[in-house]
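Below you'll find the structure, written out as structure tokens, and then a few comments.
Left out: one protein chain. Kept in place: all the others.
Let's turn to subunit A:
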Amino acid sequence: MDSNKKYWKGLEELNRTPEFVEKNKNEFAEPIPIEEVLSGSGLSSKTPRRDFLKALGFGVGAVTLAACQKVPVHKSIPYLIKPEEVTPGVANYYTSSYEGQAILVKTREGRPIKVEGNPNDLFSKGGLSAQAQASVLDLYDVNRLQGPRIKGVEAGWEETDAYIKKELAAVAASGKGIRLVTSTVYSPSTLAVIAEFTAKYPTTKHINYDTVSYTGIIQANQNSFGKAVLPHYNFDKADVIVSFGADFLGTWISGEEFTRQYVSNRNSKSLANKKMSRHIQFETGMSMTGTNADARITTKPSEIGVALINLYNAIAGTTLPGSKATGSKKVDTAIMLAAKELVAAKGKALVVSGSNDVATQVLVNAINSLLGSYGTTIDLDNPSKQYAGNDAAFVEFVNEVKRGDVGAVLFLNANPAYDYYKADEFKAALKNVRLSVSFADHADETALLATVNAPNHHYLESWGDANAVEGYYTVIQPAINPVYNTRQAEHSLLAWMENPIKDYYTYVRKTWDSGLLAKGGLSGQKGWEALLQAGMVVATPAAAGAYSFSLDLAGVTQKILTQSKAVAADGDKFELQLYVSQAIGDGKRGNNPWLQELPDPVSKVTWDNFAAMSISDMKKLKLEEGDVIKIDANGYSVELPVLAQPGQTQGTLSVAVGYGRTNAGPVGNNVGKNAFPFFSLSNGTFQTAAVATFKSAGYKSPLAQTQTHHSYEGRSVIREATFVEYKKNPAAGSGNEHGRKDYNAESLWDNHDRPVYDWVMAIDLNACTGCGACVVACSAENNIPVVGKDEVSRRREMHWIRIDRYYSYNDHGNSEEAVTKEKEIDKLDNFDNVSVVHQPMLCQHCDHAPCETVCPVLATVHSSEGLNHMAYNRCVGTRYCANNCPFKVRRFNWFNYWNDARFDNYLQGEHTQLVLNPDVVTRFRGVMEKCSMCIQRIQAGKLKAKIEKRPLKDGEIKMACQQTCSANAIVFGNRNDPNSEVSKALASERTYYVLEELNVQPGIGYQTKVRNIIETEAQA
């Protein structure tokens, strides 16, 4: 129904007055003075003062407010279309390989955040070294080269390729040599690329150059058995191990693998079968391996060769010409005992030597042959390919360069300008080379001199493969798109030789399709996919044959004696021993802050190298720890602080190589001093001992140690027994010889409810070698900041897990009672007979936690799963909890390490966030933190089980520290489940709890250290 109602706006409209009618004609009832404003006085009129001030006030205010908020720039692109395999918040694991060892790369939302061992890995069955753990950090290193450079100027890859091809053609035309200098290449695909490159440029020669070389062993095997290989050792098959300066648990050939093997004869399982290997170590400085030895005999570098000759004599029952006593009665006696032990264990014995001298290694071969080690403890038929370097070949290369015979040289993973013993000579010679190319990912010492930098991918960005041991093939697959404009070295080589295969992935596929896959019974696309899933192919190993040694040893003996004489110091001189640092290795990872801050397993020094000296010598020379001395040897000198090292052979100095980088990057530059120039060349191999003189430099340079008190003061913190005692009573030394005391019986506290899970840990002190891989694994997993040398020396390192290392002394004539108290140690004058124990120490997750009761704000509380939680957001930072923690495992954020430019070791780099574990929050300044028992892993494990509607399986959740431990010293699990591994481990008679008499009810049980000492050694 239409309405005819009419609405009017006013009486004027109703009445339709003439004024209204007139006005209603226009759009606006009253005229708007636009014309007036735009022409006349409108524009020129003065703004009243008040209006001006109003406008100004508003303007300034508005601009200020607008400027307050910095608008964040988000460059991330959310997943508009979710990739099938990526679920935000769920980690993906990819198989890959690190230095020939099968690994799993954990990625989150497309970025690798952690490297973990592949449980099927041939070497360590899931364990990983500290270096491998730390390698993920290098991926995000902002100091990597970000693209190719020609003569220091940034260039594109096309330009670089064109330049190099032109230069290579010119060099090839001139007939001069092309040299490819690499650290040992054991990748089948890379070797194939090099072969093709050599075919294209026939003057090419490939030189394997290992910074730390095993040429001595390889050539000795060539001499003795006609096989120029590095044998594959089986420490697990050895009941008696005698090592002459070989740090086989640490830096010698394949430490992680040997650790697994070695510990399998000494861990709880082995002890339960009343079986334990015996390990005798003759060495100069205290190595990590030496700290684990049952008997350790301090031996000068010059005595080692003679001692080996005597060992041979004792075993063979002959006397080699030139044999003599070593000059150390102790060494001579110990050699006789070692010989007896070895002979008794024939077929299950192993002698190894860390020497790089061919003659010495030949003699070692002879001894092992007498002991029947070949085919049992030593495998020459499935040799290791980890090191193939030939020292003489590299020296010859330097000579060629000097002569000007080389037109082009390519450096892959080799940095001779830093680590060659005559680096200056090399650097000068390099100027003669027309084209030098470095594939280094950093502008390192060699890359700086090279005409072209063609930066290689990080291995986590690469395709590739490895064949580190005969028959063991692992694959490398990228876990992220390249972070920078880098290109894989093999790809570059393919491009420069104009290979029809343009990309390296196809090349790797080809290598595998044409043979490697078949070794594992795989083939085709399916086989390749199976490989990527498994990460490796293991061919059936060849049977290890027995080899017998049949050469005349007279010449060898003579060489050894001459060599020994050359390094024997007389008078005031000292014998200098160079060794490889456990944390830093040969120095290639110098820019890795996790490794720089990892305490050395023996000295607990971070961020430095030093001259280790025996305490007796220091007392004699009136030197104090931290005093700087100037060491002179082989025409080179450095100034290094002195470290008082118990167990250091008197009259010797030990210095680690791998330090003193000048172009490692801001983290590693000028950390420590370079000791490589102390190397010498003798009989075609690099030698690591020299005669040195030194004098005080007159100043101090305090070392940043994470532990400064080195004895356990006779406290029951450490409990140990000898193997003989253990066999009589497995509880020997644990304090529970006559049954376990229940300290909780008189407790005033109520027990916590733990209805489902009770997470606890068992740590076997007899398995832990002290390597420190767990420390780095924990740092990577839990986003633990690196604080730098100054802060470490202020005792403020942040590690959630640490390895406490204690020395105890066995005085002469009183070998029963070890001397552990500071006051008594001060009175000793013999610091050679030292026993060492390593104790991983982390939050004990006490059931009656002293930290929990004292926190005023309930920031640290107990969970219903037996864990001690830390709520960072609640913490006000009174530090009372840390004071009241008997284990001193709590760590306080003294500074805002993530945002304070003074601590920029890596934390504030452009890409730092990418390496962080998103499941673990970073902690702000002023809050306490500590081991959370990887609660994010527990949570993830529980969730996974819940989603899959099944109970959690024992062993499904692994702590980061446990996972990386090649020795399996750490077991984690649920104590409520009597069948769990951890319950079984804790049920061992060897179990004790640190400070259990305080009845804080720690959740971590330790198993006693058992030493298989030679009972008669007391008289030695």
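Assume contacts are C-beta pairs under 8 Å (C-beta built on N, C-alpha and C of every residue); 3 or more make two chains touch, one makes a residue touch a chain; residues count from 1.
To be clear about the criterion, contacts and distances are computed from a predicted model.
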Original post:
Of the options "Ion-translocating oxidoreductase complex subunit D", "Malonyl-S-ACP:biotin-protein carboxyltransferase MADC", "Sugar ABC transporter ATP-binding protein" or "Hydrogenase", which is the UniProt protein name for the chain that has been left out of view?
Top reply: "Hydrogenase"
Original post:
Which is it among A:H709, A:K728 or A:K946 that touches the chain not included here?
Top reply: A:H709
Original post:
Just one of A:F892, A:Y906, A:F972 or A:Y1006 touches the chain that is missing; which is it?
Top reply: A:F892
Subject >> Option touching the unshown chain, where A:G347, A:P850, A:P918 or A:G941 are the choices >> reply: A:P850
Original post:
Of the residues in subunit A, which ones touch the absent chain?
Top reply: 707-709, 711-715, 717, 791, 794-797, 802, 804-806, 839, 841, 850, 853-858, 874-880, 882-884, 886-888, 890-896, 900, 924-928, 994-995, 998, 1000
